[in-house]
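Of the protein chains in this complex, all but one are displayed in their positions.
Think of it as A, B and C in the order they're written, each chain with its own count starting at 1.
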Amino acid sequence: MPSEPIFDVVQLAHIEMYTPDMAGSLRYFTELLGMQISARDSDSVYLRAYEDFYHHTLKLTKRDLAGLGHCSWRASSPQALERRAKAIEVSGQGKGWIEGDLGHGRAYQFETPGGHRMEVFYEVEYWRCASEQKTRLLNRPQKRPLHGVPVRRIDHINLMSPNPDADAQFMTDVLGFRERELVMPDDAPVRVGSWLAVSNLAHDIAFVMDTSGMRGRLHHICYWYGSPQHAYDAGEMFQEQGIPIEAGPGKHGISQAFFMYVIEPGGNRVELFADCGYLVFDPTFKTVKWKMSEVPGRADAWVGQAFPWSWWNEGTPRSNRKEPVMVPAPALAEAAE
Amino acid sequence: MPSEPIFDVVQLAHIEMYTPDMAGSLRYFTELLGMQISARDSDSVYLRAYEDFYHHTLKLTKRDLAGLGHCSWRASSPQALERRAKAIEVSGQGKGWIEGDLGHGRAYQFETPGGHRMEVFYEVEYWRCASEQKTRLLNRPQKRPLHGVPVRRIDHINLMSPNPDADAQFMTDVLGFRERELVMPDDAPVRVGSWLAVSNLAHDIAFVMDTSGMRGRLHHICYWYGSPQHAYDAGEMFQEQGIPIEAGPGKHGISQAFFMYVIEPGGNRVELFADCGYLVFDPTFKTVKWKMSEVPGRADAWVGQAFPWSWWNEGTPRSNRKEPVMVPAPALAEAAE
Amino acid sequence: MPSEPIFDVVQLAHIEMYTPDMAGSLRYFTELLGMQISARDSDSVYLRAYEDFYHHTLKLTKRDLAGLGHCSWRASSPQALERRAKAIEVSGQGKGWIEGDLGHGRAYQFETPGGHRMEVFYEVEYWRCASEQKTRLLNRPQKRPLHGVPVRRIDHINLMSPNPDADAQFMTDVLGFRERELVMPDDAPVRVGSWLAVSNLAHDIAFVMDTSGMRGRLHHICYWYGSPQHAYDAGEMFQEQGIPIEAGPGKHGISQAFFMYVIEPGGNRVELFADCGYLVFDPTFKTVKWKMSEVPGRADAWVGQAFPWSWWNEGTPRSNRKEPVMVPAPALAEAAE
Partner (left out) sequence: MPSEPIFDVVQLAHIEMYTPDMAGSLRYFTELLGMQISARDSDSVYLRAYEDFYHHTLKLTKRDLAGLGHCSWRASSPQALERRAKAIEVSGQGKGWIEGDLGHGRAYQFETPGGHRMEVFYEVEYWRCASEQKTRLLNRPQKRPLHGVPVRRIDHINLMSPNPDADAQFMTDVLGFRERELVMPDDAPVRVGSWLAVSNLAHDIAFVMDTSGMRGRLHHICYWYGSPQHAYDAGEMFQEQGIPIEAGPGKHGISQAFFMYVIEPGGNRVELFADCGYLVFDPTFKTVKWKMSEVPGRADAWVGQAFPWSWWNEGTPRSNRKEPVMVPAPALAEAAE
């Protein structure tokens, strides 16, 4: 019999993101996206969306350069946490245990092959809202905010990697992720993109090729709306409030989700999902494989325009390259016709 | 350390439903809901929605009375199937193995405390569409149909039970379901409704109290649309094509999903979900507990009207009671104000 | 040749509404519906939605009882205003000229047969927003607000009348309204409801039968959203902020518009439209005639539940009758099956 699937890591719990403009980033996440501040310490502010159940899902930390601090996964049980910590240690990517942080207990830290810091933990602190924020909708941790176009919950993270093959392998073998979709050049069996999940979502994490020579870059974080209309409401808000929209709204081919990409004042890319795309319940789901020539105007935007060059080549920290390097989208778009 | 969660049963795979009007039911599911016929045998027709990946998700079988044939769950691995079969056998609810059916391999059959037939299996047949139905959207098993208002995939099942407490206990202890939400009378710790999941959905199955004295009744099956607009399009279609709408469209409190209930020509209730409600990723999610007085116009329809008497008291086969028995919704609604 | 259509009155310009709870009404219209205060005087506050182009569309005036102050129509030209003033004077319903009010010039006042005060004017003051509210969207008078679920513009008014026949006749003959839809009992040629327009909207004004013996009552005012999702967002907001929802969201048969009815803190009914229904461009459009038995669950709510008794029988000021008088909706609903 083949080896069984691993169900030890089950949830993207939170993301730490760096911002060189804390005031601007905070205004963006609180006034425009309607997120709540749950705590502050010297360098960081902890935030959550109104349907996030835990203490926080976003930790903003002041730094000179935008980018990823770390991302954090929740294990399904104390035993599951121990098993994964051991497996990571064996893999050689382990960094060791920390005592925890605001909102969660001890965590095992590690670094992916592409240079991204992550951790796994089990003990978590639930958010307890103030009494005037209690809602009669008992399965919601607080009332829907009355300002901005409020996001509902954290959805996923997308990282830039010099070697998505190595990262996909590590996440599946060591942590139990399932690879849902991938992109390869038409003529080479090397991933330029990989979408992986520990839940029924089309993905909880993705890795896309970074040709800049940099390691550990962030492509984007994603928060979730339930309805496409909210992407349009948010789009109008961003246009009027001076937040650049990089792509969309549109409907992805990969993941089938309704998307929009914007750049928050700290310089990080934030995606807003506005439906739930397709969900995968099949435990033996076969990875969907796209050729690069099938990507523009189809895998990237199934309905809507192909992505701009910046989407394919930039992340945070910025590389500030100007020339088209990896995916000259218009050229590919023509080729794909 | 506490016992670990069980992840052996992972998916609602298909439902067998009885219909006394095969022609009417088929017209409903194919012409109006846009479902595809994948096979037929002497008494049954096998159907699937355009984003269902397996051979079928609905087996319609001709019988004098509407109601449930059985529902079927997929295990995560061959080992998981064996473990669950043994656990069910130990529980005393087991019926034994069958060789399989069109579309799947050997299955272990059982009956819930409330009298509903179910099965678990692992080996499954994937749907292979005709070449003219192949789509450039590689993660979709066929093109979106051009007729009716096509449903995307199977979502969940809701069963009427003389004893939801016993069913909820059985599903959690023996099969590994997590109970997400429940309803109890204000003055008695007895479930009149229980919503349980093996996935990140708010529920894959629910049990609601049946006071008719009957066993094994079906409350409804549910197929999924991604967008509320589709419920309105379908609502217009049902109004013009003579299909009775029982409740909605509206937004549930329990599950937060956008819903509509209609009665298909065979007499069974079919729910149409038109967004994905809230999803649960937390492995230690605490069951949300509603009092009966909190249900009307809130847990049933958070936005939209409270449910009619028929919803609370009827299923298939019909009991044909006329008097208000369990939940006199208007009375409760007044009490709840 | 038949007489030509009259195009002198072209727009519902504003409504004056009484409230016994100015603070509550203001919170409702500003914090929840996102409306702007454009002026205040001793007893009144003037408000507008973010896409209303004029100085105000709603004048809230403090009074002991909720209800209608007056409603106000804009003429297409100075000549058109003079023509209509003369026609009203000839009809015997005229009250004479006033010098104007905040936001508009001289107006001719009159009273409808059913006892509602109205006026017609031509000179209007446009809203000039503060510079920080200016938007890059040049056809919008200000930015979309960042609080509540902001309504876009005034839509229509609905009045209760002891004699809708007389009101419909007056509005068409004297003011040039076109009657779009009407409801009559199955066995009597007497309007119990009439929907009339001076624009391409399905209606700018409606009259529904008032059997309470009272005159001049307000049924509801209506503001407009462009998208059904906004009705659901607003519905959640009202549930969490303690605003009663009387009916909907749903899709009207009459007008085909997406609707929701709520009671603002002053006691007046406010409708929220969430799409534009059907528009009428045909200058010889034939009035659509509904029998009373065709109304419940069809003309009232084409998709969604039939309207409650209160909708059919109450307005402001309240009659506080308890017994079903005019339209026992459930009984009719049964009769209609």
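By our rule, a residue touches a chain if its C-beta (ideal position, glycine included) is under 8 Å from a C-beta of that chain, and two chains touch if they have at least 3 such contacts.
Note that the structure is a prediction, hence the values are computed from the model and not measured.
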item: Identified contact with the non-displayed chain, of A:Pro228, A:Gly267 or A:Pro296; value: A:Pro228
item: Residue, one of A:Gln239, A:Ser293 or A:Ser319, that touches the chain absent here; value: A:Gln239
item: Contact with the hidden chain (one of C:Thr30, C:Ser199 or C:Gln241); value: C:Ser199
item: Residue of B:His56, B:His203, B:His230 or B:His252 in touch with the missing chain, whole complex considered; value: B:His230
item: Sites on chain B contacted by the missing partner chain, in the whole complex; value: 31-32, 135-137, 143-144, 146-148, 227, 229-230, 232-233, 236-237, 239-241
item: For chain C, the residues touching the chain missing from this view; value: 1-2, 4-5, 7, 10-12, 51, 53-54, 74-80, 124, 136-140, 152-153, 180-181, 199-202, 226-228, 253-256, 275-276, 278-279, 281-285, 288-290, 294, 298-299, 302
item: Residue ranges of chain A at the interface with the undisplayed chain; value: 228-229, 232, 235-236, 239, 245, 247-251, 258, 298, 302-305
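Operating definition for what follows: only the chains that are shown with their structure count from here on.
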item: Cα superposition angle of chain B on its copy chain C, in degrees to the nearest 5; value: 180
item: Gap in Å, rounded to a whole number, between the CA centres of chain C and chain A; value: 46
item: Distance from chain C to chain B - Cα centre to Cα centre, in angstrom; value: 42
item: Computed distance of Cα centres, chain B from chain A, in Å; value: 31
item: Chain A residues counted as touching two or more neighbouring chains; value: 136-137, 227
